[in-house]
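Report on one structure; see the data block that follows.
A single protein chain has been omitted from the complex, and every remaining protein chain is retained in its original position.
This part shows subunit A:
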Amino acid sequence: MTSVNQDEAVERETLPVYSFDASKDGFKYALDDLKTALSRPRLLLNLVHTSFFSRYQGTFLGGFWITATTFMMVSGLALLYSRILGDNLSDYFPYVAIGIIVWGLISTLINEGASVFLAASVAFNQAPIPKTIFALRLVGTALLSMLYKLIIVVGVLIYFKVFPSWPALLMAIGGMFLILWTGFWFTLFIGTIGTKFRDIGQLTSASLTFAFFVTPVFWRSDRLGDLSFLITYNPLYHYINTVRGSLLGYSDVVESFLWAGGTSIVIAVLGMVTFCLFAKRIVYWS
């Protein structure tokens, strides 16, 4: 008898509690959502794996198709534009390869961030699954496809005999994680308002096309002349430069880290505030 009672006592203590008060618990709801998402890493890995590899199911190359696609784009750009822009191929190829790849990471996070909750609404409309886990899934898949593309960066650096120092490598990795960190909070921000206002998704993808051309992704940042404000006040450039500048040894890397770090704080606050205010509405909007 005693052992049964003890068992019951243990069971009683560990009963989980779900509580929600519509008049004041919006913030708690958002926080619980985030906590639950972080407490289920295996589900997150499953979701990342499924959403990433389902695209390449049954193909011979699998995820390496990303590597192949990116390589074709980068080498095409590099071979042609090094001539048009009158640049040295051994300087320009690494520059454009890293630029395009980091830009790909940033644009995926921004573009898919706007529809992150809309795309997953079937799941959290039917099951008690935290919404944040889908923002984390986006960051996870973006990281995974970045890893496939990094093969190209490694290959290009070796081929053109660019060998960054260990501190430079660490800085580049730090820059990449700064992008992922910012991307997570930006996804919570743009994903939340993008669920309510469906035009946001279209607007971001249109703006991103514009941003691609005014940001030095495939053209050299040192050729701007009196247009240099395009890079000084362009956070996207600074994010790219934290990775590319570190690897290629540019002098303005520290400045870029300051800009990117500052931007990431602003965006993190924006994402937190937006999500805390409206997390409880997302299921109604989606």
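The criterion applied here is as follows: a residue touches a chain if its C-beta (ideal position, glycine included) is under 8 Å from a C-beta of that chain, and two chains touch if they have at least 3 such contacts; residues count from 1.
To be clear about the criterion, contacts and distances are computed from a predicted model.
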Protein that the absent chain corresponds to, by UniProt name, given "Pyruvate dehydrogenase E1 component subunit alpha", "ABC transporter ATP-binding protein", "Anti-anti-sigma factor" or "Chemotaxis protein CheA":
"ABC transporter ATP-binding protein"
Can you say which of A:Phe52, A:Trp103, A:Phe124 or A:Phe275 touches the chain missing from this structure?
A:Phe124
Listed in rising order, the subunit A residues that touch the chain left out are 12, 15-23, 25, 29, 40, 42-43, 46, 50, 54, 57, 121-129, 195-199, 280, 283-286
